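Missing here is one protein chain; the remaining ones are kept as they sit in the complex.
Chain IDs A and B follow the sequence of writing; residue 1 opens each chain.
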Amino acid sequence: MCAEKKLDPLENSAYEAVIGLEVHVQLNTSTKMFCRCENKFGADPNTNVCPVCLGWPGALPYANRQAIEQSLRAVLACGCEVGEFSKFDRKNYYYPDLPKGYQISQYDQPLGLGGQVDFFLEGERSGVRLTRIHLEEDAGKNTHVGGRPVSFVDLNRAGTPLLEIVTEPDISSAAQAGAFLRNLRLIMLYLGVSDCNMEEGSLRCDVNISIRPKGAEHLETRSEIKNLNSFNFIEKALNYEIARQIELKERGEEVVQETRLYDPDRDETRSMRGKEAEHDYRYFPEPDLTPVTFTSGQLEEIRSELPELPIDRLQRYTGELELEEYPADLLVRDHEAAVFFDSCMEVYPQARSVANWILNSLKEEANSRKVGISSLGLEPGRFVDLVKAVDDGIVSSQKARDVLEPMLETDKSVAEIISELGLEQISDDSMLREQVEKVLAEHPGPVEDVRAGKKNSVNFLVGQVMKETRGKANPGKVAGIIGEILSA
Amino acid sequence: MTESVFDTRDRIRAGELSAAAAAEEALRQVEAVNPQLEAATDILREDALAQAAEIDRRLGVGEEPGPLAGIPFTVKSNICTLGGRTSAASRIIEGHVSPYEATAVRRLREAGAVCVAKTNLDEFGMGSSTENSSIKVTKNPWKTTHVPGGSSGGAAALCSATRGMLHLGSDTGGSIRQPASYCGVTGLKPTYGRVSRYGLLAFASSLDQIGPLQHSALECALVLQAMAGVDRMDCTSRDVEVKDYVESASRDISGLRIGLAPELFPEGVEAEVRESVERGIEVLRGLGAEVKEVSLPNARYANPAYVLVSAAEASSNLARYDGVHFGHRSKNAGDLVELYKSSRAEGFGPEVKRRIMIGTFVLSSGYYDAFYLKALKVRKLIQQDFEKALGEVDAVICPTSPITAFPIGERMDDPMKLYAVDVLTVPANLASLPALSMPCGLSGEGLPVGMQIYGRQMEDDVVLRIANAFQSETDHHLRAPGVNAWDGGGGA
Partner (left out) sequence: MSGASRASITEERNMSIEVTDELVGKIAVLSRLNLTPEEIAGLKEHFEKVLEYVGELQELDTDGVDPSLFTTETSNVLRPDEGAPSLDNETALRPAPESEPPYFLVPRIVGDAESSES
């Protein structure tokens, strides 16, 4: 929301951009896709391997049921068509991080075809169509050390279950790509199927981009950009590439079909090499695995158990609950906060104040403890007691913050804590009047200022009352009483 | 001196023979014939004696080491064992010691059997004579100038020339049955999915199976019983109950219906082979089996379809042999691409290269539909043929191979000549049916003739039953080849 506004290369341009994305999402199953090695990040190199994912002679794959179930949830959440029959295929090519010399993937009968992901961008709802979603295994990792003519291969990642999500070239700007990706990521987080952590590689994205004259229908030569490690880089790379292609065209040159890498230090894309002759992957059905079939009953059951999607939640918050877009958006983006918020609504349906309290104080507490809101162990019922106390004027907004921490550390009720800490707000009119009159008597100057129309002096006087009462006075009421007295 | 595996088993059980003595005897027999036959690639003396000692120890303290306690066994060198090399007779993994063992092998060991040797084969199972081994050519014990068949030629030759032990081979297009036929022994290719493929170096994933080569159908039944069953490491292994195969194979066959398909007695079948098989069928008739004609109209297309399907799958299965994570790496390689190309060129033999090339071609862009997909459709037709025929009869019988063992070198000038000997065995792999070969006579030259029995899926016991009934009435399976280790020990 607060990303710096970059110069948009398409502004006032004769061209439009045509962008398609290929997103890889690592599923967070316990074990790998086709073997029983742990599916985890960060193990010492080549210690999370077995004969199967090492591709040793005689080893065989065995598909992970949980990976397929998680994939189905993602596929249905994205609105794809799921056929009753799906199978795995071998994609044959040679690379050191691919120990079998083929990747088990899906070719012509993937888990999902079509689909669409909607999102909000600058207040407007739009959607990007998907081409397909399929399930495959990840490859290992190659790294090199500068100066030596060797590469190191680590196969820990080989065999990790990967969802590949391909979009139609419906995206027309870097900002749109970013919005789409952020929302796709949210969907995966909502479903609980992936950590979607770009730094750890559980969410990766390659982009295909071409430009064409505005309003044209055809597609021109595109380039592919890889090695994009953050949403920020994706947007920057796209903007750079759009500008680069426009410049080429304006000079009368052609865009070369190639793979480019993004260099974040220089904020530019560089050609990796000319795109080689198309690989001939020689796809054929994987004979070592059985196909997977689903009944419409099973699919219906999964569909009915899907959580509310981010975009639908956003519409509910801003519509039904009348929250402002900004807090609504913040809640939606933090799944745990949103779930907590919804539970609070069942007990105390004051959306604005509850949202406010969650997004400011509760999140702060969670962040300082480095956990998500659900890990705080706070029951929504107790939390809304606090919000209610503020709304009812029992405790001031400022003092209420001091109640939160003891709430998290003890079982005490809100009322108990307020009382123990002596934080009750004074809201009693006659008591307040007494204090106000005292202060007014002590500060004739500011009183004159107020009578003369200087509003700021009201604040000063309110402040003095707060000081006298050691912060316990209900500032709103104090202001009201002052106003009443001085306008009489 | 034991006569059969059952003999070995019973005498060990009765305490008359120690596992160590049985292992020693097996090793003696293997060592006696190997110089002439070159059937074993590794003789695992130390490991075997250690395993046998452990079995004896357990028997000594009254423990139950398993139904195969102390019985020696050999394993084809494309099946992973912990001891010895699993080289698949290929230079590309010449000295490969597998860090894990195949499920089938583990089950035999857990049943108490003792591994004594690895046997020779055509490289990666590709061949019908064992002449494609990168190590050596195995000789037929009936005539050492002739091939033992392939690809399980080492197992067949060794089985033929020894007694009292178990032998594991593998069959993709006839690689158990055809050498069994050429060496006068009984070989079973189980129903696809009956035995786990985990640890079998894959040649063609949808066709491969591990199976036994023995002197009798009952011995085969014993091995099958110990190995068969669903495996959590192989999802193509089927969750079907493992019967008491020995018991089921011992039942009589009166009333069983046997089918003869003219398509499985094509013109290329030699007269002597045809006659032997026909005499064999008469024996079965005499035992009460009903014999009728059935039709397999697409059988002649089985071999061309097999050539395409097996090559395609093999080209992909052998991609992992790239010199990166295991196996041979070329010293001549500059960059990575060269590394792949040189390592594989240096490591693979000519027949393997031919099949990889054909397989790659068949799957490649533009040719997939016309070749691979077409072959799969033909495969479906063949499956349907058998389903229909085996709806009318309980088993189909035919020769195992159109010919008997041929001289070494005779068919090496033209690979197509070697492919031709598979025409009668490949249908079983394409249709995933159990099939067995058993000796039914000798040719004028004194070379064994094999008769083949096809059964319905998962009816391996019916196939074994027919063979056992035949073997109760005949003695072809008891004849000794010229080179053997029990009848005078290591004769010519």
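Assume a residue touches a chain if its C-beta (ideal position, glycine included) is under 8 Å from a C-beta of that chain, and two chains touch if they have at least 3 such contacts.
Computed from a prediction, not measured in an experiment: that's the story for all the values here.
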| item | value |
| --- | --- |
| Selected from B:373, B:412, B:442 or B:480 as touching the chain missing from the view | B:373 |
| Options B:8, B:152, B:360 or B:404, residue touching the unrepresented chain | B:360 |
| Sole residue of A:62, A:180 or A:341 that reaches the chain not shown, by the stated touch rule | A:62 |
| Touch with the omitted chain, as defined above, among A:18, A:128, A:153 or A:332 | A:153 |
| Among B:53, B:242, B:260 or B:381, residue touching the chain not depicted | B:381 |
| Where the missing chain touches chain B, by residue | 96-97, 99, 192-193, 206, 232, 235-236, 238, 298, 300-301, 304-305, 307-308, 315, 319, 322-329, 333-342, 344-345, 348, 350, 353-354, 356-358, 360-361, 364-371, 373-381, 383, 414-416, 419, 432, 457 |
| Hidden partner interface residues of chain A, rising order | 29-31, 36-38, 44-51, 54, 56, 62-68, 85, 87, 93-98, 103, 108-109, 131-132, 139-144, 148-155, 166, 226-227, 259, 261, 272-273, 280, 282, 285, 287, 289-293 |
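Following the convention adopted for this analysis, only the chains that are shown with their structure count from here on.
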| item | value |
| --- | --- |
| Chain centre separation in whole Å, for chain B relative to chain A (CA means) | 57 |
| Interfacial residue positions of chain A with respect to chain B in the complex | 51, 54-63, 90, 92, 94, 96, 99-102, 151, 153, 155, 280, 282-284, 287-290 |
| Touching residues (chain side chain B, partner chain A) in the complex | 79-80, 86, 88, 93, 96, 98-100, 102, 197-202, 204-206, 232-236, 312-313, 315-316, 318-322, 324-326, 336, 340, 360, 363-365, 368, 372 |
